[in-house]
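Here is the structure we will look at.
All protein chains but one are shown in place.
Entry: subunit A
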Amino acid sequence: MKHLEQIHNQSAWLTSLISVLLGMLVGAGMMLAAGYDPLLAYGALFQNAIFQPYDLGETIRTITPLILTGLAVGLAFRTGLFNIGVEGQMIIGSLAAAIVGLKFSLPPVLHSAAAVAAAAVAGALWAFIPGLLKAVRGVHEVITTIMMNFIALNLSNWLVRTWLSNGADSTDKIKESASLRWDLLSQWFDNSRIHLGIMIALLAAYGMYVLLWKTTYGFELRAVGYNPHASEYAGMNVKRSILSSMMISGMFAGLAGACQLLGTSGYLSIRGGFEGIGFDGIAVALLGANAPIGILLAAVLFGVLTYGGGNMQFAADVPFEVIRVVFAAIILFVAANLSQSIFSRARGMRREPHA
């Protein structure tokens, strides 16, 4: 497993780990300041996230889309792109899945597979537009993907009202044959809403690992991400790499949308604003150091915090917002790479040697 170590070097692990601990400390500090008992609160959080089969199932359901949006952001990052449009690509993925789930009639397994595939393609196509603008005209992807988010949101809302329902706020339930729920799985987890999306997410994580670190194409994507000039010199097609990396990223986002729609909600409704799972993907990718295993672990953590945080509100009477503060603090610590400077000071050095 020497190769894995290479992807995920030690300092990235440490940075993430220490950042999580510091972030939770900040949360504890907030709770103390507001007069809550942090030990009780965190205890309740974890207890209610993983110890009961039902809660465990619900936590896994929360983790599923986070893995996929984290992968989407992480893959784009690896190739030097900042895809902030994961949210929008996810909405489009949900939309495509809903259309296939509502308007088509297919046998059970095939139907859900078709809906998932449609979501993946739709997400990729939605990311194709900013990718093309970046590759051909050099338009910064941060701007275009943010704009595409709003187009996606309003397009979805408009279609729900006009085509997918009769002027209602949400569509009907998708056909049973398109659903990602599996009764047996739900029963194991005490009838929670866990669904097969988790398998898709795990496969996607493995797929990203193989693509980036095992294939010649991934070699190109990584090279372009690190140094487009050297990649061009070495005869790689930089524009094509940018385009395909955006599309693969969009595909992961589309899959996240499919999981939410085909697994969790089962219908599409009008959104007042962004759900935020796509944006959370940025945090997941950052904490996970843009590597598949790191992203998996980061998604687990954020999923546990999110789901457990909801329960914490009931059990310990601590407001959920505290959990968002913990999120933000963790990301701040990762971004500032504070842990590294603490560590290096402890060892009595200031910077990397540059002799």
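Operating definition for what follows: a residue touches a chain if its C-beta (ideal position, glycine included) is under 8 Å from a C-beta of that chain, and two chains touch if they have at least 3 such contacts; residues count from 1.
Quick note on the criterion: contacts and distances are computed from a predicted model.
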{"item": "UniProt protein name of the chain not shown, from \"Heme ABC transporter ATP-binding protein\", \"Assimilatory nitrate reductase electron transfer subunit\", \"hydrogenase (acceptor)\" or \"Fe-S cluster assembly protein SufD\"", "value": "\"Heme ABC transporter ATP-binding protein\""}
{"item": "Touch criterion as defined above, residue of A:Phe82, A:Phe150 or A:Tyr226 at the omitted chain", "value": "A:Tyr226"}
{"item": "Touch with the omitted chain, as defined above, among A:Leu14, A:Ala168, A:Ala234 or A:Ala336", "value": "A:Ala234"}
{"item": "Where the missing chain touches subunit A, by residue", "value": "3, 6, 214-219, 222-223, 226-227, 229-236, 347, 349-355"}
